[in-house]
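Here the complex is missing one protein chain, while the rest keep their positions.
Now for chain A:
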Amino acid sequence: MNIKLIKYGVMEFAELIKTPRVDGVVLHRPFLPTVEGTLCLTGHHLILSSRQDNTEELWLLHSNIDSIEKRFVGSLGSIIVKCKDLRVIQLDIPGMEECLNISSSVEALSTLDSVSLMYPFFYRPMFEVIEDGWNSFLPEEVFKDLESMTDEWRLSEVNKDFSVCPSYPPLVAVPKDVDDDTLRKVASFRHSGRFPVLSYYHKKNGMVMMRAGQPLTGTNGRRCKEDEKLINATLRPGKRGYIIDTRTINVAQQAKARGGGFESEANYPQWRRIHKTIERANVLQEGLIKLVEACNDQSHSMDRWLSKLEASNWQTHVKEILTTACLAAQCIDREGASVLVHGTEGTDSTLQVTSLAQIILDPACRTIRGFQGLVEREWLQAGHPFQQRCAQSAFSNNKSRQEAPVFLLFLDCVWQILRQFPCSFEFSESFLVLLFEHAYASQFGTFLGNGAAGRAKLSLPEKTVSLWSWVNRPQELERLTNPLYEANSLVIWPSVAPQSLLLWEGVFLRWNRSSKCLDEAYEEMVHIIEYNKELQNKVNSLRRQLAQLETEDPLLQTP
(Lines give C-alpha, C1' and ligand atoms only; values in the text may rest on other atoms or scores of the structure.)
Protein backbone atom coordinates (compact mmCIF):
# COMPACT_ATOMS: atom_id res chain seq x y z
CA MET A 1 0.00 0.00 0.00
CA ASN A 2 1.25 3.45 -0.81
CA ILE A 3 1.92 5.50 2.29
CA LYS A 4 0.95 8.73 0.62
CA LEU A 5 -2.61 7.53 0.44
CA ILE A 6 -3.02 7.54 4.18
CA LYS A 7 -4.89 10.52 5.40
CA TYR A 8 -3.89 12.10 8.63
CA GLY A 9 -7.37 12.82 9.86
CA VAL A 10 -6.81 15.10 12.78
CA MET A 11 -4.58 18.05 13.48
CA GLU A 12 -3.94 17.04 17.10
CA PHE A 13 -1.73 14.21 15.98
CA ALA A 14 0.49 16.43 13.85
CA GLU A 15 1.79 18.20 16.95
CA LEU A 16 2.75 14.89 18.51
CA ILE A 17 4.65 13.67 15.50
CA LYS A 18 8.04 15.32 15.71
CA THR A 19 9.67 13.32 12.95
CA PRO A 20 7.17 11.80 10.56
CA ARG A 21 9.69 9.88 8.49
CA VAL A 22 13.15 8.32 8.76
CA ASP A 23 15.05 6.44 6.05
CA GLY A 24 17.41 3.54 6.55
CA VAL A 25 15.61 1.99 9.49
CA VAL A 26 16.24 -1.69 10.14
CA LEU A 27 13.54 -3.92 11.59
CA HIS A 28 14.46 -7.01 13.62
CA ARG A 29 11.90 -9.68 14.39
CA PRO A 30 12.56 -13.13 15.80
CA PHE A 31 12.57 -15.95 13.19
CA LEU A 32 12.19 -13.49 10.30
CA PRO A 33 14.83 -11.85 8.14
CA THR A 34 15.63 -8.25 8.94
CA VAL A 35 14.02 -5.61 6.77
CA GLU A 36 15.50 -2.24 5.91
CA GLY A 37 13.21 0.56 4.88
CA THR A 38 11.55 3.85 5.62
CA LEU A 39 9.81 4.38 8.90
CA CYS A 40 6.71 6.59 8.90
CA LEU A 41 4.55 7.76 11.74
CA THR A 42 0.92 8.60 11.19
CA GLY A 43 -1.74 9.51 13.70
CA HIS A 44 -2.51 5.89 14.42
CA HIS A 45 0.18 3.75 12.83
CA LEU A 46 3.83 3.05 12.87
CA ILE A 47 4.73 1.90 9.38
CA LEU A 48 7.89 0.43 7.96
CA SER A 49 8.04 0.03 4.22
CA SER A 50 10.92 -1.23 2.21
CA ARG A 51 11.13 -0.04 -1.33
CA GLN A 52 11.72 -3.53 -2.67
CA ASP A 53 8.84 -5.47 -4.08
CA ASN A 54 7.34 -8.37 -2.23
CA THR A 55 8.88 -7.41 1.06
CA GLU A 56 6.56 -7.38 3.95
CA GLU A 57 5.72 -4.07 5.53
CA LEU A 58 5.13 -3.49 9.17
CA TRP A 59 1.87 -1.82 10.11
CA LEU A 60 1.51 -1.37 13.80
CA LEU A 61 -1.34 0.38 15.56
CA HIS A 62 -0.02 2.78 18.17
CA SER A 63 -2.67 1.49 20.51
CA ASN A 64 -1.11 -1.97 20.20
CA ILE A 65 2.15 -0.68 21.73
CA ASP A 66 2.48 -1.57 25.38
CA SER A 67 5.93 -0.23 26.09
CA ILE A 68 8.87 1.28 24.26
CA GLU A 69 12.54 1.27 25.22
CA LYS A 70 15.49 3.19 23.78
CA ARG A 71 19.07 2.00 23.42
CA PHE A 72 22.06 3.76 21.99
CA VAL A 73 25.28 2.39 20.59
CA GLY A 74 27.23 5.38 19.32
CA SER A 75 25.00 7.37 17.01
CA LEU A 76 22.91 4.34 16.18
CA GLY A 77 19.79 4.28 18.25
CA SER A 78 17.43 1.38 18.64
CA ILE A 79 13.93 1.27 19.97
CA ILE A 80 12.45 -1.91 21.30
CA VAL A 81 8.71 -2.00 20.85
CA LYS A 82 6.72 -4.38 23.02
CA CYS A 83 3.17 -4.90 21.88
CA LYS A 84 -0.03 -5.81 23.62
CA ASP A 85 -0.30 -8.91 21.45
CA LEU A 86 3.00 -9.91 23.13
CA ARG A 87 5.17 -9.39 20.07
CA VAL A 88 8.56 -7.75 20.62
CA ILE A 89 10.34 -6.02 17.76
CA GLN A 90 13.44 -3.88 17.45
CA LEU A 91 13.95 -0.92 15.13
CA ASP A 92 17.44 0.42 14.49
CA ILE A 93 17.16 4.11 13.68
CA PRO A 94 20.16 6.05 12.36
CA GLY A 95 20.60 9.40 14.06
CA MET A 96 20.20 10.07 17.73
CA GLU A 97 17.73 12.91 17.33
CA GLU A 98 15.50 10.93 14.99
CA CYS A 99 15.51 8.04 17.36
CA LEU A 100 14.58 10.20 20.32
CA ASN A 101 11.85 11.92 18.34
CA ILE A 102 10.33 8.70 17.07
CA SER A 103 10.44 7.18 20.48
CA SER A 104 8.77 10.09 22.26
CA SER A 105 6.16 10.48 19.51
CA VAL A 106 5.24 6.83 19.64
CA GLU A 107 5.09 6.98 23.38
CA ALA A 108 2.70 9.91 23.28
CA LEU A 109 0.56 8.48 20.50
CA SER A 110 0.23 5.09 22.15
CA THR A 111 -0.98 6.52 25.43
CA LEU A 112 -3.66 8.95 24.29
CA ASP A 113 -6.24 9.43 27.01
CA SER A 114 -9.23 10.33 24.97
CA VAL A 115 -11.29 7.45 23.65
CA SER A 116 -12.65 9.60 20.87
CA LEU A 117 -9.16 9.93 19.43
CA MET A 118 -8.83 6.16 19.09
CA TYR A 119 -8.39 4.68 15.66
CA PRO A 120 -11.87 3.08 15.38
CA PHE A 121 -13.34 6.59 15.15
CA PHE A 122 -11.19 7.32 12.12
CA TYR A 123 -11.21 3.94 10.44
CA ARG A 124 -13.22 3.57 7.28
CA PRO A 125 -13.75 0.00 6.16
CA MET A 126 -12.06 -1.00 2.91
CA PHE A 127 -14.27 -4.07 2.67
CA GLU A 128 -17.89 -4.54 1.78
CA VAL A 129 -20.06 -4.80 4.89
CA ILE A 130 -22.44 -7.66 4.21
CA GLU A 131 -24.08 -7.58 7.59
CA ASP A 132 -23.76 -4.73 10.08
CA GLY A 133 -22.36 -6.34 13.21
CA TRP A 134 -23.90 -3.70 15.44
CA ASN A 135 -27.33 -5.14 14.69
CA SER A 136 -26.37 -8.79 14.78
CA PHE A 137 -26.95 -9.65 18.41
CA LEU A 138 -29.66 -7.37 19.76
CA PRO A 139 -31.19 -8.45 23.10
CA GLU A 140 -34.72 -8.41 21.70
CA GLU A 141 -33.67 -10.89 19.00
CA VAL A 142 -32.02 -13.16 21.53
CA PHE A 143 -35.12 -12.98 23.69
CA LYS A 144 -37.26 -14.23 20.83
CA ASP A 145 -35.37 -17.50 20.96
CA LEU A 146 -36.00 -17.74 24.68
CA GLU A 147 -39.69 -17.06 24.22
CA SER A 148 -39.95 -20.01 21.89
CA MET A 149 -38.80 -22.26 24.74
CA THR A 150 -40.43 -20.80 27.84
CA ASP A 151 -42.89 -18.12 28.93
CA GLU A 152 -41.47 -17.74 32.44
CA TRP A 153 -39.29 -14.77 31.56
CA ARG A 154 -39.89 -11.26 30.33
CA LEU A 155 -37.76 -8.50 28.90
CA SER A 156 -37.66 -5.54 31.29
CA GLU A 157 -37.03 -1.95 30.26
CA VAL A 158 -36.37 -0.86 33.83
CA ASN A 159 -32.80 0.09 32.89
CA LYS A 160 -33.82 1.99 29.75
CA ASP A 161 -31.81 5.09 30.66
CA PHE A 162 -29.11 3.18 32.59
CA SER A 163 -30.34 4.70 35.85
CA VAL A 164 -30.82 1.42 37.70
CA CYS A 165 -27.56 -0.17 36.67
CA PRO A 166 -25.05 1.72 34.51
CA SER A 167 -23.23 -1.43 33.43
CA TYR A 168 -26.37 -3.30 32.30
CA PRO A 169 -27.94 -2.92 28.86
CA PRO A 170 -31.33 -1.17 28.53
CA LEU A 171 -33.08 -4.50 28.12
CA VAL A 172 -32.59 -7.45 30.48
CA ALA A 173 -34.39 -10.77 30.95
CA VAL A 174 -35.96 -11.29 34.38
CA PRO A 175 -38.58 -13.66 35.88
CA LYS A 176 -42.01 -12.84 34.53
CA ASP A 177 -43.63 -12.45 37.96
CA VAL A 178 -41.17 -9.84 39.16
CA ASP A 179 -42.14 -6.27 38.36
CA ASP A 180 -39.88 -3.30 37.67
CA ASP A 181 -40.37 -1.77 41.13
CA THR A 182 -39.09 -4.92 42.73
CA LEU A 183 -36.12 -4.84 40.37
CA ARG A 184 -35.27 -1.30 41.46
CA LYS A 185 -35.31 -2.38 45.11
CA VAL A 186 -33.18 -5.43 44.38
CA ALA A 187 -30.74 -3.25 42.43
CA SER A 188 -30.12 -1.13 45.50
CA PHE A 189 -29.24 -4.32 47.38
CA ARG A 190 -26.72 -5.57 44.84
CA HIS A 191 -23.23 -4.28 44.03
CA SER A 192 -23.32 -1.54 41.34
CA GLY A 193 -27.01 -2.16 40.95
CA ARG A 194 -26.35 -5.49 39.28
CA PHE A 195 -29.56 -7.30 40.19
CA PRO A 196 -29.88 -10.99 39.19
CA VAL A 197 -30.64 -11.39 35.49
CA LEU A 198 -30.96 -14.35 33.21
CA SER A 199 -27.71 -15.51 31.68
CA TYR A 200 -28.62 -18.88 30.24
CA TYR A 201 -31.67 -21.11 29.86
CA HIS A 202 -30.92 -24.84 29.65
CA LYS A 203 -33.44 -26.13 27.17
CA LYS A 204 -32.95 -29.76 28.14
CA ASN A 205 -34.40 -29.44 31.64
CA GLY A 206 -35.56 -25.83 31.93
CA MET A 207 -32.93 -24.94 34.52
CA VAL A 208 -31.38 -21.48 34.39
CA MET A 209 -28.17 -19.69 35.17
CA MET A 210 -28.37 -16.15 36.54
CA ARG A 211 -25.66 -13.68 37.34
CA ALA A 212 -25.51 -10.65 39.62
CA GLY A 213 -23.28 -8.48 41.80
CA GLN A 214 -22.69 -9.44 45.43
CA PRO A 215 -25.55 -8.72 47.87
CA LEU A 216 -24.89 -5.67 50.04
CA THR A 217 -25.55 -7.36 53.37
CA GLY A 218 -22.79 -5.52 55.19
CA THR A 219 -21.67 -6.40 58.67
CA ASN A 220 -25.12 -6.28 60.22
CA GLY A 221 -26.61 -8.77 57.81
CA ARG A 222 -29.02 -6.53 55.95
CA ARG A 223 -31.63 -8.48 54.02
CA CYS A 224 -33.85 -7.67 51.10
CA LYS A 225 -37.13 -9.54 50.73
CA GLU A 226 -37.44 -8.52 47.10
CA ASP A 227 -34.03 -10.02 46.32
CA GLU A 228 -35.07 -13.30 47.93
CA LYS A 229 -38.35 -13.20 46.06
CA LEU A 230 -36.63 -12.56 42.75
CA ILE A 231 -34.23 -15.43 42.88
CA ASN A 232 -36.75 -17.81 44.45
CA ALA A 233 -39.04 -17.07 41.53
CA THR A 234 -36.65 -19.01 39.33
CA LEU A 235 -36.95 -22.21 41.37
CA ARG A 236 -39.39 -25.01 40.60
CA PRO A 237 -41.61 -25.99 43.52
CA GLY A 238 -39.69 -28.06 46.04
CA LYS A 239 -36.43 -27.65 44.17
CA ARG A 240 -33.21 -26.18 45.52
CA GLY A 241 -30.75 -24.03 43.67
CA TYR A 242 -27.04 -23.34 43.90
CA ILE A 243 -25.33 -20.03 44.48
CA ILE A 244 -21.79 -20.10 43.17
CA ASP A 245 -19.72 -17.40 44.80
CA THR A 246 -16.47 -17.10 42.85
CA ARG A 247 -14.65 -15.89 45.98
CA THR A 248 -13.37 -17.95 48.87
CA ILE A 249 -15.45 -17.79 52.04
CA ASN A 250 -12.75 -15.64 53.66
CA VAL A 251 -12.74 -13.07 50.90
CA ALA A 252 -16.53 -13.03 50.96
CA GLN A 253 -16.51 -12.48 54.73
CA GLN A 254 -14.07 -9.64 54.40
CA ALA A 255 -16.29 -8.05 51.76
CA LYS A 256 -18.92 -7.52 54.49
CA ALA A 257 -16.76 -4.88 56.12
CA ARG A 258 -16.93 -2.88 52.93
CA GLY A 259 -20.68 -3.19 52.68
CA GLY A 260 -20.72 -6.30 50.51
CA GLY A 261 -21.32 -9.87 51.51
CA PHE A 262 -23.09 -13.08 50.51
CA GLU A 263 -26.45 -14.79 50.79
CA SER A 264 -26.91 -16.31 54.25
CA GLU A 265 -28.45 -19.75 54.71
CA ALA A 266 -31.09 -18.29 57.00
CA ASN A 267 -32.46 -15.85 54.45
CA TYR A 268 -31.97 -18.08 51.42
CA PRO A 269 -32.93 -21.53 52.73
CA GLN A 270 -33.71 -22.86 49.28
CA TRP A 271 -30.21 -22.16 48.03
CA ARG A 272 -26.95 -23.93 48.67
CA ARG A 273 -23.91 -21.71 48.47
CA ILE A 274 -20.58 -22.95 47.13
CA HIS A 275 -17.44 -20.83 47.32
CA LYS A 276 -14.70 -21.13 44.71
CA THR A 277 -11.32 -19.46 44.32
CA ILE A 278 -11.09 -17.26 41.28
CA GLU A 279 -8.53 -14.55 41.80
CA ARG A 280 -9.22 -10.87 41.54
CA ALA A 281 -8.13 -8.60 38.74
CA ASN A 282 -4.79 -7.30 40.00
CA VAL A 283 -3.56 -10.78 40.90
CA LEU A 284 -4.37 -11.95 37.39
CA GLN A 285 -2.50 -9.01 35.88
CA GLU A 286 0.56 -9.87 37.92
CA GLY A 287 0.27 -13.44 36.70
CA LEU A 288 0.21 -12.33 33.09
CA ILE A 289 3.29 -10.17 33.54
CA LYS A 290 5.19 -13.02 35.17
CA LEU A 291 4.09 -15.57 32.60
CA VAL A 292 5.13 -13.43 29.65
CA GLU A 293 8.42 -12.68 31.34
CA ALA A 294 9.02 -16.44 31.72
CA CYS A 295 8.14 -17.10 28.07
CA ASN A 296 10.61 -14.47 26.92
CA ASP A 297 13.42 -15.82 29.06
CA GLN A 298 15.82 -17.35 26.57
CA SER A 299 17.88 -19.19 29.17
CA HIS A 300 18.18 -22.91 28.75
CA SER A 301 17.41 -23.91 32.31
CA MET A 302 14.46 -26.27 32.58
CA ASP A 303 14.14 -25.73 36.33
CA ARG A 304 14.01 -21.99 35.90
CA TRP A 305 11.30 -22.23 33.27
CA LEU A 306 9.12 -24.56 35.31
CA SER A 307 9.50 -22.59 38.49
CA LYS A 308 8.69 -19.34 36.71
CA LEU A 309 5.69 -20.93 35.05
CA GLU A 310 4.53 -22.11 38.44
CA ALA A 311 5.19 -18.77 40.12
CA SER A 312 3.08 -16.95 37.53
CA ASN A 313 0.07 -18.98 38.73
CA TRP A 314 -1.44 -18.53 35.28
CA GLN A 315 -2.22 -22.21 34.81
CA THR A 316 -3.70 -22.28 38.31
CA HIS A 317 -6.07 -19.48 37.32
CA VAL A 318 -7.04 -21.38 34.18
CA LYS A 319 -7.75 -24.49 36.23
CA GLU A 320 -9.78 -22.64 38.84
CA ILE A 321 -11.91 -20.82 36.33
CA LEU A 322 -12.56 -23.95 34.29
CA THR A 323 -13.39 -25.95 37.40
CA THR A 324 -15.89 -23.36 38.56
CA ALA A 325 -17.51 -23.22 35.12
CA CYS A 326 -17.72 -27.01 35.06
CA LEU A 327 -19.29 -26.95 38.50
CA ALA A 328 -21.95 -24.48 37.37
CA ALA A 329 -22.63 -26.64 34.32
CA GLN A 330 -22.77 -29.74 36.47
CA CYS A 331 -25.32 -28.20 38.83
CA ILE A 332 -27.55 -27.31 35.89
CA ASP A 333 -27.20 -30.38 33.70
CA ARG A 334 -26.51 -33.18 36.18
CA GLU A 335 -28.12 -31.99 39.39
CA GLY A 336 -31.04 -30.40 37.58
CA ALA A 337 -30.81 -27.23 39.63
CA SER A 338 -30.79 -23.54 38.81
CA VAL A 339 -27.68 -21.55 39.51
CA LEU A 340 -26.86 -17.98 40.51
CA VAL A 341 -23.27 -16.88 39.93
CA HIS A 342 -21.61 -13.84 41.44
CA GLY A 343 -18.32 -12.59 42.80
CA THR A 344 -17.89 -9.03 43.95
CA GLU A 345 -18.90 -6.69 41.13
CA GLY A 346 -20.17 -9.43 38.87
CA THR A 347 -18.29 -8.05 35.88
CA ASP A 348 -15.22 -10.29 35.82
CA SER A 349 -14.96 -13.75 37.35
CA THR A 350 -18.76 -14.04 37.19
CA LEU A 351 -18.70 -13.57 33.43
CA GLN A 352 -15.84 -16.03 33.01
CA VAL A 353 -17.94 -18.66 34.75
CA THR A 354 -21.28 -17.98 33.08
CA SER A 355 -19.81 -17.79 29.59
CA LEU A 356 -17.65 -20.91 29.93
CA ALA A 357 -20.54 -22.88 31.40
CA GLN A 358 -22.51 -22.05 28.26
CA ILE A 359 -19.67 -23.31 26.05
CA ILE A 360 -19.87 -26.59 27.92
CA LEU A 361 -23.65 -26.88 27.92
CA ASP A 362 -24.82 -25.24 24.74
CA PRO A 363 -23.62 -26.50 21.35
CA ALA A 364 -24.81 -23.25 19.75
CA CYS A 365 -22.06 -21.34 21.57
CA ARG A 366 -19.47 -23.51 19.85
CA THR A 367 -20.26 -22.16 16.40
CA ILE A 368 -18.58 -19.04 15.04
CA ARG A 369 -21.74 -17.02 15.15
CA GLY A 370 -22.86 -18.46 18.44
CA PHE A 371 -19.54 -17.60 20.02
CA GLN A 372 -19.83 -14.02 18.78
CA GLY A 373 -23.27 -13.92 20.36
CA LEU A 374 -21.84 -15.26 23.60
CA VAL A 375 -19.09 -12.63 23.70
CA GLU A 376 -21.65 -9.97 22.88
CA ARG A 377 -24.17 -11.12 25.54
CA GLU A 378 -21.94 -12.27 28.37
CA TRP A 379 -19.10 -9.78 28.01
CA LEU A 380 -19.96 -6.66 26.05
CA GLN A 381 -23.60 -6.21 27.00
CA ALA A 382 -23.02 -7.71 30.44
CA GLY A 383 -20.73 -4.80 31.21
CA HIS A 384 -17.22 -6.12 31.36
CA PRO A 385 -15.08 -2.94 31.45
CA PHE A 386 -12.90 -3.76 28.42
CA GLN A 387 -11.36 -0.32 28.18
CA GLN A 388 -10.06 -0.46 31.74
CA ARG A 389 -9.07 -4.11 31.72
CA CYS A 390 -7.29 -4.09 28.36
CA ALA A 391 -5.64 -0.67 28.51
CA GLN A 392 -2.25 -2.26 29.09
CA SER A 393 -0.89 -5.74 28.64
CA ALA A 394 2.15 -7.60 30.00
CA PHE A 395 4.95 -5.12 29.33
CA SER A 396 3.67 -1.78 30.50
CA ASN A 397 5.30 -0.05 33.44
CA ASN A 398 2.48 2.26 34.41
CA LYS A 399 0.17 -0.08 36.18
CA SER A 400 -3.19 1.14 37.18
CA ARG A 401 -5.15 -1.25 39.35
CA GLN A 402 -7.84 -1.63 36.75
CA GLU A 403 -5.92 -3.67 34.21
CA ALA A 404 -6.49 -7.40 34.16
CA PRO A 405 -6.42 -10.18 31.57
CA VAL A 406 -9.87 -11.41 32.57
CA PHE A 407 -11.03 -11.81 28.98
CA LEU A 408 -7.73 -13.37 27.90
CA LEU A 409 -8.12 -15.98 30.64
CA PHE A 410 -11.60 -16.72 29.38
CA LEU A 411 -10.21 -17.22 25.86
CA ASP A 412 -7.45 -19.42 27.27
CA CYS A 413 -10.08 -21.59 28.98
CA VAL A 414 -12.05 -21.86 25.73
CA TRP A 415 -8.83 -22.91 24.01
CA GLN A 416 -8.31 -25.63 26.62
CA ILE A 417 -11.78 -27.02 25.91
CA LEU A 418 -11.14 -26.71 22.18
CA ARG A 419 -7.94 -28.73 22.60
CA GLN A 420 -9.86 -31.46 24.36
CA PHE A 421 -12.74 -31.45 21.88
CA PRO A 422 -11.00 -30.49 18.63
CA CYS A 423 -13.96 -31.58 16.50
CA SER A 424 -16.76 -29.89 18.45
CA PHE A 425 -16.02 -26.25 17.69
CA GLU A 426 -16.86 -24.57 14.41
CA PHE A 427 -14.05 -22.08 14.90
CA SER A 428 -10.35 -22.71 15.12
CA GLU A 429 -7.75 -21.34 17.49
CA SER A 430 -7.16 -18.39 15.17
CA PHE A 431 -10.59 -16.98 16.06
CA LEU A 432 -9.63 -16.89 19.74
CA VAL A 433 -6.30 -15.26 18.94
CA LEU A 434 -8.12 -12.70 16.79
CA LEU A 435 -10.45 -11.80 19.66
CA PHE A 436 -7.49 -11.45 22.00
CA GLU A 437 -5.78 -9.04 19.60
CA HIS A 438 -8.86 -6.95 19.01
CA ALA A 439 -9.76 -6.71 22.68
CA TYR A 440 -6.43 -4.95 23.22
CA ALA A 441 -5.99 -2.94 20.03
CA SER A 442 -8.28 -2.71 17.08
CA GLN A 443 -9.57 -0.70 14.17
CA PHE A 444 -13.07 -1.76 15.20
CA GLY A 445 -15.23 -0.22 17.90
CA THR A 446 -16.52 -3.47 19.39
CA PHE A 447 -14.34 -3.56 22.49
CA LEU A 448 -14.28 0.19 23.25
CA GLY A 449 -15.71 1.72 26.40
CA ASN A 450 -16.70 0.38 29.80
CA GLY A 451 -20.14 -1.01 30.48
CA ALA A 452 -23.36 -0.42 28.61
CA ALA A 453 -23.89 3.21 29.68
CA GLY A 454 -20.30 4.20 28.89
CA ARG A 455 -20.49 2.51 25.53
CA ALA A 456 -23.82 4.14 24.70
CA LYS A 457 -22.29 7.58 25.24
CA LEU A 458 -19.63 6.85 22.64
CA SER A 459 -22.27 6.21 19.95
CA LEU A 460 -20.20 3.33 18.70
CA PRO A 461 -22.71 1.96 16.16
CA GLU A 462 -22.90 5.33 14.45
CA LYS A 463 -19.22 6.23 14.57
CA THR A 464 -17.30 2.98 14.34
CA VAL A 465 -17.33 -0.33 12.51
CA SER A 466 -18.15 -3.54 14.37
CA LEU A 467 -15.62 -6.36 14.47
CA TRP A 468 -18.47 -8.73 13.62
CA SER A 469 -19.01 -6.87 10.33
CA TRP A 470 -15.46 -7.81 9.42
CA VAL A 471 -15.65 -11.37 10.70
CA ASN A 472 -18.96 -12.30 9.11
CA ARG A 473 -17.76 -12.22 5.54
CA PRO A 474 -17.16 -15.43 3.59
CA GLN A 475 -13.41 -15.03 3.17
CA GLU A 476 -12.83 -14.24 6.84
CA LEU A 477 -15.20 -16.97 8.04
CA GLU A 478 -13.33 -19.46 5.93
CA ARG A 479 -10.06 -18.48 7.58
CA LEU A 480 -11.53 -18.92 11.05
CA THR A 481 -13.35 -22.19 10.43
CA ASN A 482 -12.14 -25.35 12.08
CA PRO A 483 -11.77 -27.95 9.32
CA LEU A 484 -12.42 -30.77 11.80
CA TYR A 485 -15.78 -29.44 12.92
CA GLU A 486 -18.66 -31.86 13.09
CA ALA A 487 -21.73 -30.58 14.94
CA ASN A 488 -21.98 -32.18 18.35
CA SER A 489 -25.21 -31.65 20.20
CA LEU A 490 -23.97 -32.99 23.53
CA VAL A 491 -22.72 -31.38 26.71
CA ILE A 492 -18.91 -31.51 26.67
CA TRP A 493 -17.15 -32.11 29.96
CA PRO A 494 -13.50 -31.10 29.88
CA SER A 495 -10.85 -32.61 32.09
CA VAL A 496 -9.49 -30.12 34.60
CA ALA A 497 -6.58 -32.26 35.78
CA PRO A 498 -3.33 -30.26 35.65
CA GLN A 499 -1.91 -32.85 33.24
CA SER A 500 -4.73 -32.05 30.80
CA LEU A 501 -4.26 -28.29 30.81
CA LEU A 502 -1.57 -26.88 28.57
CA LEU A 503 0.15 -23.58 28.10
CA TRP A 504 -1.59 -21.69 25.29
CA GLU A 505 1.36 -21.61 22.92
CA GLY A 506 -0.61 -19.91 20.17
CA VAL A 507 -0.63 -16.74 22.29
CA PHE A 508 2.23 -16.97 24.76
CA LEU A 509 4.89 -18.57 22.57
CA ARG A 510 3.54 -17.20 19.32
CA TRP A 511 6.48 -14.90 18.70
CA ASN A 512 9.09 -16.99 20.49
CA ARG A 513 9.14 -20.02 18.26
CA SER A 514 9.21 -20.79 14.63
CA SER A 515 5.78 -22.06 13.76
CA LYS A 516 6.69 -23.10 10.23
CA CYS A 517 6.65 -26.84 10.87
CA LEU A 518 3.39 -26.68 12.80
CA ASP A 519 1.74 -24.52 10.15
CA GLU A 520 2.79 -26.88 7.40
CA ALA A 521 1.38 -29.83 9.30
CA TYR A 522 -1.87 -27.93 9.74
CA GLU A 523 -2.00 -27.27 5.99
CA GLU A 524 -1.51 -30.97 5.40
CA MET A 525 -4.42 -31.72 7.71
CA VAL A 526 -6.66 -29.29 5.86
CA HIS A 527 -5.59 -30.89 2.61
CA ILE A 528 -6.50 -34.39 3.83
CA ILE A 529 -9.91 -33.23 4.98
CA GLU A 530 -10.65 -31.42 1.74
CA TYR A 531 -9.54 -34.35 -0.34
CA ASN A 532 -11.85 -36.59 1.66
CA LYS A 533 -14.78 -34.24 1.16
CA GLU A 534 -14.12 -34.08 -2.54
CA LEU A 535 -14.13 -37.85 -2.86
CA GLN A 536 -17.23 -38.13 -0.76
CA ASN A 537 -19.06 -35.67 -3.00
CA LYS A 538 -18.00 -37.58 -6.07
CA VAL A 539 -19.19 -40.86 -4.61
CA ASN A 540 -22.49 -39.35 -3.60
CA SER A 541 -23.17 -37.83 -6.97
CA LEU A 542 -22.29 -41.09 -8.72
CA ARG A 543 -24.62 -42.95 -6.39
CA ARG A 544 -27.40 -40.57 -7.24
CA GLN A 545 -26.81 -40.99 -10.95
CA LEU A 546 -26.78 -44.71 -10.52
CA ALA A 547 -30.01 -44.73 -8.60
CA GLN A 548 -31.56 -42.63 -11.34
CA LEU A 549 -30.33 -44.96 -14.05
CA GLU A 550 -31.74 -47.90 -12.20
CA THR A 551 -35.19 -46.42 -11.94
CA GLU A 552 -35.14 -45.39 -15.57
CA ASP A 553 -33.83 -48.66 -16.94
CA PRO A 554 -35.12 -51.76 -15.18
CA LEU A 555 -32.58 -53.91 -17.04
CA LEU A 556 -29.77 -52.32 -15.11
CA GLN A 557 -31.22 -53.29 -11.78
CA THR A 558 -29.24 -55.79 -9.84
CA PRO A 559 -30.94 -59.11 -9.41
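Please note the rule applied: a contact is a pair of C-beta atoms (placed from the backbone, for glycine too) under 8 Å apart; a residue touches a chain by one contact, two chains touch by 3 or more; residues count from 1.
The rule is short, and it goes like this: contacts and distances are computed from a predicted model.
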Notebook entry, point to check: Which choice in "Myotubularin phosphatase domain-containing protein", "PAT complex subunit Asterix", "Transcription initiation factor TFIID subunit 6" or "GPI transamidase component PIG-S-like protein" gives the name that UniProt lists for the one chain left out?
Noted result: "Myotubularin phosphatase domain-containing protein"
Check: Considering the whole complex, which of A:Phe421, A:Phe436, A:Trp468 or A:Trp511 touches the chain not shown?
Finding: A:Phe421
Check: Out of A:Thr219, A:Ser307, A:Ser459 or A:Thr551, which touches the unshown chain?
Finding: A:Ser307
Next item on the list: May I ask which residue of A:Val26, A:Cys295, A:Ile332 or A:Ala453 touches the chain that does not appear here?
Entry: A:Cys295
Check: Of A:Ala14, A:Ala257 or A:Met525, which residue touches the hidden chain?
Finding: A:Met525
Check: Since one chain has been left out of the picture, which residues of chain A touch it in the full complex?
Finding: 274, 295, 298, 300-307, 309-310, 313, 315-316, 318-319, 323-324, 326-327, 330-331, 334-335, 419-424, 484, 486, 488, 490-503, 505, 509, 512-514, 517-518, 520-521, 524-525, 528-529, 531-532, 535-536, 538-539, 542-543, 546, 549, 556, 558
